[in-house]
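Here the complex is missing one protein chain, while the rest keep their positions.
And then subunit A:
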Amino acid sequence: MNTLTDNAIMLKVKAGELDLMGLLFQRYHRQLYGFLFHMTYQKEASEDMVQQVFYKMLKYRASFAGTSEFVHWMYAIARNVLKDQGRKKKLTMAGIAVDELADVIPGGVEVNGQIERKQAAQTLQKAMAKLKEDDRDILSLSRFQELKHGEIAQIMNISEGAVKVRVHRAMCQLKEIYTRIER
């Protein structure tokens, strides 16, 4: 079973082998959690949303066509869940003071010479938190989830050219906020 592709597994789930969703959960729940966490910076809310995403994938399994990658479908659903949550209550960074972020986000392993970079990463983290949701969304997918522009285009249902422009704009925004905090 472990050698099956994501799409093959999801198609089996669609055909009624619901238990196989467990395999996909094992493969992707960390990654999905990471994405949702970088969008909300709330651990419990992110965990709840991971459950919701998997629940929705079960419930709407019939809508999985198998023509595109499972991961893209998963992120598209995750983004919808985020939107729903955002509508219900402002789940965005607006509620969290940026200075509190250091408590929420664990530091990396401190190896000699890396302390400086870790500090840079922390500043960047603060800058990320101040980004607009759309910008953070596209940077999360591109940088943290390491998705190609073409894949993001599929998830967001926009053209690849538009993705390139938006990633670049988000990077510019990030740079602006970052240099402001640095100073």
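The working rule: a residue touches a chain if its C-beta (ideal position, glycine included) is under 8 Å from a C-beta of that chain, and two chains touch if they have at least 3 such contacts; residues count from 1.
Just so it is clear, contacts and distances are computed from a predicted model.
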Undepicted complex member, UniProt protein name, chosen from "ABC transporter permease", "Assimilatory nitrite reductase (NAD(P)H) large subunit", "HEAT repeat domain-containing protein" or "Cytochrome b561": "HEAT repeat domain-containing protein"
Which of A:A76, A:I158 or A:M171 contacts the chain that the document leaves out: A:M171
Candidate in contact with the missing chain, chosen from A:L4, A:A65 or A:A120: A:A120
Hidden partner chain, touching residue among A:L11, A:M128 or A:I155: A:M128
Of A:T40, A:Q85 or A:S142, the one touching the omitted chain in the full complex: A:S142
On subunit A, residues whose C-beta touches the chain left out of the figure: 18-19, 21-22, 25-26, 29-30, 33-34, 37-38, 43, 46-47, 50-51, 54-55, 58-59, 104-108, 114, 117-118, 120-121, 124-125, 128, 139, 142-144, 146, 148-150, 164-165, 167-168, 171-172, 174-175, 178
